[in-house]
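Please see the structure below; I have some questions.
The complex appears here without one of its protein chains, the remainder shown in place.
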Amino acid sequence: MRNLTIAMTGSGGTGVVALGEMLLRAAAGAGYYGILRKTFGPQIRGGESAAVVRLGPRPLASFCGEIDLLLVLDWSHFQRFADEIPLSASTLIIEDVAAGARPQQLASELLAREQGVQVLDFSGLAQAQGSAHSNIALLGYVAAWLGCDGEPLQSAIDHRLHKQGAEVVALAHSVARAGAELLQQAPINLQPPDAGAAAESPWLATGNQLAGLGALEAGIRFVAAYPITPASDALEWMAGRIESLGGRLVQAEDELAAVNMAIGAGFGGVPAMTATSGPGLALMSEAMGLAVASETPLLVLDVMRGGPSTGIPTKSEQSDFNLAVYGLHGDAPHVVVAALSLADCHYSVAWATQLASERQTLVLVLSDQFLGQSMQVLPPLPSLPFHAELSRASLPPPAGADYFRYLDTDSGISPMALPGQPGGEYTADGLEHSQSAVPSARAQDHEQQLAKRQRKLQSLAASTQWGEVSALPQARILILCWGSLFPVALEAQQRLQERGTPVTVVGVRLLAPLPLESLLRSMQDMAQVLLVEQNHQAQFAHYLQSQLTQAQRAGLPELTCYSRPGPRLFTPQEIMQQVEGLPRA
Amino acid sequence: MRNLTIAMTGSGGTGVVALGEMLLRAAAGAGYYGILRKTFGPQIRGGESAAVVRLGPRPLASFCGEIDLLLVLDWSHFQRFADEIPLSASTLIIEDVAAGARPQQLASELLAREQGVQVLDFSGLAQAQGSAHSNIALLGYVAAWLGCDGEPLQSAIDHRLHKQGAEVVALAHSVARAGAELLQQAPINLQPPDAGAAAESPWLATGNQLAGLGALEAGIRFVAAYPITPASDALEWMAGRIESLGGRLVQAEDELAAVNMAIGAGFGGVPAMTATSGPGLALMSEAMGLAVASETPLLVLDVMRGGPSTGIPTKSEQSDFNLAVYGLHGDAPHVVVAALSLADCHYSVAWATQLASERQTLVLVLSDQFLGQSMQVLPPLPSLPFHAELSRASLPPPAGADYFRYLDTDSGISPMALPGQPGGEYTADGLEHSQSAVPSARAQDHEQQLAKRQRKLQSLAASTQWGEVSALPQARILILCWGSLFPVALEAQQRLQERGTPVTVVGVRLLAPLPLESLLRSMQDMAQVLLVEQNHQAQFAHYLQSQLTQAQRAGLPELTCYSRPGPRLFTPQEIMQQVEGLPRA
Amino acid sequence: MLKAKQYKSGVKPIWCPGCGHYSVLNAITKAFAALEQSPEQAVLVSGIGCSSRLPAYLNSYGFHGVHGRALPLATGLKVARPDLNVIALGGDGDGFSIGGNHFLHACRRNVDLVYVVMDNEVYGMTKGQASPTTPEHWQHSKLTPHGPEVRPFQPCALALAAGAGFIARGHSGDPNGLAQMLFAAVKHPGFAFVQVLSQCVTFCPEQVQWKEQVHAESVGTDNPAEAAHFLHSDDGFAKGIFYCNPRTPWPLPHDSQATDLREGFRL
Partner (left out) sequence: MLKAKQYKSGVKPIWCPGCGHYSVLNAITKAFAALEQSPEQAVLVSGIGCSSRLPAYLNSYGFHGVHGRALPLATGLKVARPDLNVIALGGDGDGFSIGGNHFLHACRRNVDLVYVVMDNEVYGMTKGQASPTTPEHWQHSKLTPHGPEVRPFQPCALALAAGAGFIARGHSGDPNGLAQMLFAAVKHPGFAFVQVLSQCVTFCPEQVQWKEQVHAESVGTDNPAEAAHFLHSDDGFAKGIFYCNPRTPWPLPHDSQATDLREGFRL
């Protein structure tokens, strides 16, 4: 059950990110599970970059705080990643001879460490074959150590380089082989992680891709969006596929256009979405209110990054919670869902796609840069039972002259006619309206429609999809989290159990309407509840408190909140530390 | 101490709104205080309209639920105002002969009522003089009853009609006189309200105008905005005056431009603002985050209307609270202030103007259609000690090469250089940055700047301007409200006291950061706290709860929340009813 | 086959008596009758403004969206549902002020839509502020007491520079002519822009004079340079189809085989 984390740093052109990707793929081919994170400086090209790969015998959905092995192709700018690649005394460091001067602050520390620094001539190996790619030599070397330098490594290289032609590929193979051979002379003083029996044909995917998959599989056939980091690659993945399903993706002139286009398509009965990040989401606020008021299905995926304003575009944070839950004008109830892992991007987005159609309203899905852009080896995902069209089709057809688009039904859901359907003609409206869709400023109509729009979401709070519970029988401590912290909390749970502290972990998928009963149930027998989230203001924690009555709150165990912003990823260790620091834990 | 409420209805062209305005002005000239509300249908011209005037011997800042006198020039569409003009058995009705058929639903009820319906020939009176303006005849009639048909009425007519030339004015005078004379033959079976000794030279103003006054007096010298109901008239008032102060107003192409223009001016050191309503505020969300992150002073006035989406543009509601407090992406602390009365539009906006400059951030002021567009007779407002430039000037000047724009000071406020100042050159940025304003993605810089931006607002929670407290010694019930419900709650307080139920009323002016200590202090000795607000989701009530720790909450009296949406105005009566319905009250 | 009147919904317009928008409504119903349009296959999409209230007065489907966004709403609908006849409409404020960017990009993108702007050179709905087409020295708004002091927008010239393939101007005083123009616009493949001079009698009573000022022009051309020349010397009162140069509407069809969405994830 040994996992291991390998970090790679270099500056632009040294190809550490390519190294990370090929390494993960090769390892996966040899039965490893794993996860890869890439991190860049602000430069588009030529700047610093790093990759972190974690490998082990079971699916890995998070990173831990430890770096076991650091591979250095270039030391310059290493300090920029100091926060993200925390070295410890036991980190083994392997550097290329050409890596340049070690960073000042590190130099003395490095000499005094338990594990030394191993200097090897990867660039020389590459050069000897006429290649400038020391990263490939290093790849071969590490792959050999992992035992995946045969077919798995070859096909990882092929996959990455085949577009550059047979010669490039052949050269890479031979440079990699040279690297692999080096292992015999210069063994790595560290036991490789355990390889497992990976699934029949494991998948390699990013959360953004899986979000795209969830959307398309659940029936999204129209996408309009404006590029923004870190949402663009979800869009790019869909762009290459949606037309084969008979759908269309439009690159809009801005986010205002994108979201309104999606609303237009949704009105036409075609399940539609947009994807964006914080600044774009802010721009969509007005139109999201239109989807709510006009009761038009709309799916919005927000891949969160550091805020406020332009903030830290390439790093992860959970700080758009407030905007997502509260950021519309007027009383505008809508649904907010958070993806709980890379794989859950698939599930959450597919569910959300169905919900938008079924409830005829705005459904927002929160993902983040970590989920969206990390790449994971995972067992093939099951097909899901979520379908936007099906749920739409189950609505009663309009009944001719008596058709009331905004009929005040018990469920709050009214029959929605689609253009082309004779007898259903109506004008959707963001103005307050009567049941028959005629604009109205009357108190009675306003109150009726407000109540109806709220009511149609309430039953959702009881849906079984509300969240994930990982319960341990003796647990008296609950770790409550949402979104991408869930896998981190799960790992903390496992480690705590190893230390004899059983905790239960709940990851909330449905943020609004809040599944209060389920949450109260999960809290009721606990001595302590620890809320963790990745933002500065403890946004979810405040929201949770806002939803509790005085009586409910009085009946609860003590709530402790541990919240801090990005860009540093959350680690299981810091959650464990919080658990261990709880008053009576 | 008798107040009296007079409602007037007609359809377009009958001039009820003009009637209301002239009546209020004439009454003010005779020593009355009063308040006027106008209400329209969706038509721009020719539709239904109504005006409600309340008069009495003391300043009146709210309406009550009772209509004492209904003046009808035209019955058609009366039903559209049924919610807003609730007739009771004791309402006296006076109608013009030409008012047309009484509404079906009302007809039988009207006949069976205590007070009859008095039918008079105002149109005939006007026609006899060759005028089509029955409203002027009615004006003279009512003015005579109020005892203001002499000079006060004449100057009210002059004020309204002088632009139309001497002939029109003269005719109006004589039609009004004929109306006044009618009173002798047809007295009004109702005692007029008491007139008081109004202030030396009372003011007649709308809340929007007073907001404009507060802004300009506190130093706003740049306005950029896009027209929207019900904010436009605040802008129009300023447009006619700002240039005489050396400032400028720009009508922007949209709200995105407007808010960014204001940020540009604020960066230049010129106190700047924009004004809008819900849909426009939603569009400003992204740029408001820029003001927060770049620490640029920005004042945004939101005159709230019914939501969500286009909603009910001409009616009042307090439903933009969530958007105002939470509607930015990322962790984006800012200030939110709510005006507590028409007069307080002056105070709150002036204070907010200073705060924006002093704290170098976004300050949002919430007003609403009721405050903004009602017109009140009030004692002249004092000059206020709030000045945007002064507070800006008190900052230390930049210190040459060592100048750090975003210096992490104790107060959280950093010295802000202005373009033109040598040695202060820096680039303001919405990207996260170091103290020296260089973009940075480092955790350390992010945490430092997030904390600093939060810290610089915290001390505000203790400011004496946080709210208004109207305490009664024996009160064991607290009515807690914000914004335009404060005057209504004050009237409820007065009436409850008359009935032997003393209550204390707190109106919260500073919504964010929430003045929690002051609020807890005001709640501590109470048996019951009633929160009232005008929206569907009880937005403020949830927010308050979100800000309380478990311990604070446990120590509090029971909180009951009474929240309902517009468009109906809140009345003292309904608040009283809630108070009387409280569990142990 | 329906008569023009049968395309009305029965909802009473909120417009002021004499407002030009009534004629536009009539012209649309006439064009629909001529097109033998089935009501359920047409969708009228608008923003916010007096003009933007129009969809509710028709018997078709409609979407009364938010201010300035009629075109993206219509674009999304048409791309997703190419079987529908989608007509976007609104006012000069909606289309050229807050909606200006979408106007440019819709002209360029060339989706098969008709876009009707009822240009009254003013914001009617919000009580008479200047719009982008308001004359430079019009001083009747308190918001701009000296007038906008900015040159009015040239919607047709801009549409041409932005790439629109059909550009026309009508007048509400001539609903029959306008109906014919709308007929042609609907038939035109790709984006068709129709500016309609539609008076606001309440805030710009001087616009009743327009009926004396408009003059029909038969300048229809498919040459952009000619059209540009004409539109740059235009007095703003020419009536007619100025430019008509059809190209294949967007989105273009692509051959694409069925894909296994999950394929690429397998090692």
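The letters A, B and C name the chains in turn, as written, and every chain counts its residues from 1.
Operating definition for what follows: a residue touches a chain if its C-beta (ideal position, glycine included) is under 8 Å from a C-beta of that chain, and two chains touch if they have at least 3 such contacts.
Quick caveat, the model's predicted, so the values are computed rather than measured.
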item	value
Visible contact partners (per top-of-document touch definition) of the missing chain	A, B, C
Of B:90, B:421 or B:524, the one touching the omitted chain in the full complex	B:421
Touch with the omitted chain, as defined above, among C:7, C:123 or C:153	C:153
Contact with the hidden chain (one of C:100, C:135, C:177 or C:220)	C:100
Where the unshown chain meets subunit B, residue by residue	25, 28-29, 155, 201-205, 209, 213, 216-217, 221-222, 224, 241, 243-245, 248, 250, 252-254, 256-258, 260-270, 272, 286-287, 289-290, 294, 380, 417, 419-431, 437-439
Touch residues of subunit A, complete complex, unshown partner	41-47, 226-229, 232, 235-237, 239-240, 249, 251, 253-255, 279, 309-310
For subunit C, residues in touch with the removed chain	97-101, 104-105, 108-110, 132, 146, 149-151, 153-154, 157-158, 160-163, 224-225, 228-229, 232-233, 250-252, 254
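Here is the rule we go by: only the chains that are shown with their structure count from here on.
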item	value
Distance from the mean Cα position of subunit B to that of subunit A, given in whole angstrom	44
Interface hub residues of subunit C, defined as touching at least two other chains	64, 66, 68
Set of subunit A residues in contact with two or more other chains	256, 286, 289-290, 294, 429-431, 439
